[in-house]
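I'd like to ask you about the structure that follows.
Every protein chain of the complex appears in place save one, which is left out.
On to chain A.
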């Protein structure tokens, strides 16, 4: 029964991006689909997943028949769990070496575009538009997290 439920959830999410109604989606949308189903993989983990669901000769499209079993397994094994608020907060605190309670715009840009799995310019700009307080040119990360979490719920 749980599996049936998962199947329906996966189907729904898949169909949102199945523009031609032929049970395929563009591979570039797979990340969105997987994440909207509650998973929080890294880019690396995402690439591995894509490799699993891709055709032997990559066509740029992912078929539902291949996606469903892989995704079901992911959900059953509860892989790629989302990040709790406090862990996220600690991550910011690590970057905030001077322990100010905020990061400057420059610091945020530097970390997000040079460390970890770097942001694209678009991703960076979008994050800045919501996160940075234009007056202080910095991000109060505690407030930011709270705001984002509320917004999600």
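Operating definition for what follows: a residue touches a chain if its C-beta (ideal position, glycine included) is under 8 Å from a C-beta of that chain, and two chains touch if they have at least 3 such contacts; residues count from 1.
The working rule: contacts and distances are computed from a predicted model.
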Name of the absent chain as recorded in UniProt (options "Translation initiation factor eIF2B subunit epsilon", "Serine/threonine-protein phosphatase with EF-hands", "Phospholipid-transporting ATPase" or "Auxin-responsive protein"): "Serine/threonine-protein phosphatase with EF-hands"
Of A:27, A:68 or A:91, the residue in touch with the unshown chain: A:91
Residue, one of A:22, A:59 or A:136, that touches the chain absent here: A:22
Hidden partner interface residues of chain A, rising order: 4-5, 8-9, 12-13, 15-17, 19-20, 22, 31-36, 39-43, 82-83, 87-88, 90-92, 94-95, 97, 111-112, 115-119, 123, 126-127, 129-130, 148, 151-152
